[in-house]
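With one protein chain removed, the remaining protein chains of the complex are shown where they sit.
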Amino acid sequence: MTELLRINDLKVSFKTDDGLVHAVDGVSLTVNAGETVAVVGESGSGKTVTSLSVMGLHKKGQAQLSGSISVNDHGTFKDVISLNDEEIRDIRGRAVAMIFQDPMSSLHPFYKIGNQLAEAYLVHNRGKKKEAMVRALEMLELVGIPEPKKRAEEFPHQFSGGMRQRVMIAMALMNSPQMLIADEPTTALDVTVQAQILTLLEKLKKEFNMGILLITHDLGVVAQVADRVNVMYAGRIIEEAPVDDIFYAPLAPYTLGLLKSVPRVTANNDRLKAIPGQPPSLINLPVGCPFAPRCEYKEHSAESGCNTTRPELLGTSATHRARCHIPESLRQELFAKEVKELLA
Amino acid sequence: MLKFLSQRAIFTILTILIVSAVVFGIFSILPFDPAALTCGQRCTDQIISANRIRLGFDKPIYEQYWLFLSGIFLGRTYGSGSAAFTCPAPSFGYSFNENACVTDMIRESLPITISLAIGALIMWLLVGIGLGIIAAKFKNRWPDTSSSVFVLLATSLPTFVTGLALLIWVTIKWKWVPLSLSGYTSLFENPFKFFQYFILPWITLAIAYAAIYTRFTRAALLETLGEDYIRTARAKGVGERVVFFKHTLRAVLAPIITLAGLDFAGLIGGAIITETIFNLPGLGRLTLRSVYEFDLSVVLATTILAATVVIVMNLIVDLFYAVLDPRVRIT
Partner (left out) sequence: MSDAILKIENLVKHFPTGKGKRGEKEVVKAVDGISFELKAGETIGLVGESGCGKTTAGRTILKLIEPTSGKIIFEDKDITDYSSSKMRAVRAQMQIIFQDPYSALNPRQTIGKIISAPFEIQGITPTEGTKTAVQNLMARVGLNPEHYNRYPHEFSGGQRQRIGIARAIALKPRFIVADEPVSALDVSIQAQVINLLEDLQQEEKISMIFIAHDLSVVQHISNRVAVMYLGKMMEIAATADLYAKPHHPYTTALLSAVPQPDPRSERTRERIILTGDLPSPINPPSGCVFNTRCWKAQDKCSTDVPQLLQVGGSQVACHFPENI
């Protein structure tokens, strides 16, 4: 499997009036061709900041980055953090492309769709206007927009939400990137449209053997399309595993908490088991495990390390690791029963 | 589209009628006799009543209004017999104080006001937008803070202070601009003299407006730069320069230009203070003088002119906005 993205110990902090915000606190993950890697978390988990870092999209001077972000540019690996402005612009839209959450605000209201699509191509292929337009129409057709010629002459406000997201996808694919970052691509869409878009993304991924980094908070979406999952909390990955393991054999209390609190369309109407409390402030992170104040399994951890030391990302299997002081075998035992109840 | 334009045209005419009626009404309830003003010191009651008849002040108010309106299309004749005189169409009346047809008076002052307005407009747009761009680009650094200081000073200083200051220093003390100007020369006759004539008034006006536009441009640019579609452009690999000019500035220009259009319209009404300080015989000064002298015809005419310009500029600005912003278009 070709490796397309390797993030290693990424740390991102922002200077704010209230202090230094550690939005991302040591994140490592990889994405290979042909797979969809999901990064799941709630607001403040750091998932969006991570995705923006891959494209170097943070406002200059605002964010401090450390670690490495290796992007595969058609065979050559480049470290985004150490690239200069021109080099970063070179890989954006070409080696890696990104689609965002709200397609209405993400498209320029004053320019025609065809123009915006063509621009994506022209940025990396100077002067080839004719080619750009031909490719734009090709891409519109590929993503399922009927009457591409006519619609290329229209403006974003003349498209529906689902159509706009298709346009964004078309725009992202103009330069045949190998990697696609999708930041909450369906959150703003209706559920039937969401299904359409996710199906489209899967189809395109297979057709072009792309790697997709999917940022989302929706566990249903993760279950539908992800191959591997990274669960983030308070700026760190607290569990990484293949998708089935995350849902059927989670090893982090937070992951289990999420699974229990997500409403499901099942036959029974059981009360939801909410996670008490709220996510911690990213300015004054508590000492010890950031999830400890809300964790209901604390008593099972030896030496009460929960409140004093931060757990490392460990696991008996190389592909499934989690951060928790409770011994893995004990966790498996404790969680298995709860997961079974959930799926009954 | 046609429907839209015809609706606007009807609205324009209605507004002008209402404006003129209001002005007329105000003058009719003022406690003075317009005929009494028609002659100077050596006035006798006989002359006054003769003038009253000649100018039509003896007629009932609505008839006077009707004569005024019809005068616009047909011209108007005053008096009768050998002493009669006519102001040809479009006639806005006759000014006794000046002994001239109002239309001619306006025809003389209009070019000056227009030159003043256009010159100031160009100057303040260049300075205002330019400074706004610099302030936004160097946000919170010294170019930004110094432009804020400029904005603060410029908005705090009233035009008569700026105007007088420029007059005193530049013209009188430093003698960069000659004091004894030979009056207005059009741009086409003698460009150098034209610029000499207008340069200080332009600066006076431009300072006040430039400040507003600097602030507005800066705020609009900063807000737009935070928009999602700017992030998308960057994500495509678009360079910062193109992001700034093609994506950001374009989005910001629409409201700026429309604002400018309306400000310009207001200036045509007459930049009264500036014209007075620099002794420019434009519409503003004309209006002011006519108000002091209760010269109804002139005041009426200039008010209607100002109202018309504002309405027409509004229309132009609306259409222009639709050209720039596709979301607003009437499809």
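The letters A and B name the chains in turn, as written, and every chain counts its residues from 1.
In the analysis below, a contact is a pair of C-beta atoms (placed from the backbone, for glycine too) under 8 Å apart; a residue touches a chain by one contact, two chains touch by 3 or more.
The structure presented is a predicted model; accordingly, all values stated were derived computationally and were not measured.
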Legend entry - Touch partners, limited to displayed chains, of the chain removed from view: A
Legend entry - Touch criterion as defined above, residue of A:Thr50, A:Gln194, A:Asn230 or A:Ser301 at the omitted chain: A:Gln194
Legend entry - Omitted-chain contact residue, chosen from A:Val222, A:Ile238 or A:Ala292: A:Val222
Legend entry - Candidate in contact with the missing chain, chosen from A:Gly34, A:Gly161 or A:Pro286: A:Gly161
Legend entry - Absent chain, residues of chain A that touch it: 42-43, 160-163, 190-196, 198-199, 217-224, 226, 243-244, 247-248, 257-259, 261-267, 269, 271-276, 278-279, 343
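Heads up, the rule we're going with is that only the chains that are shown with their structure count from here on.
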Legend entry - Residue ranges of chain A touching chain B (in the complex, touch as defined): 55, 57, 85, 89-94, 97-98, 100, 102, 105-110, 119-120, 123-124, 155, 157, 168, 171
Inset, instruction - Could you pull out which chain B residues touch chain A in their complex? - result: 227-229, 231-240, 247, 250-251, 324-327
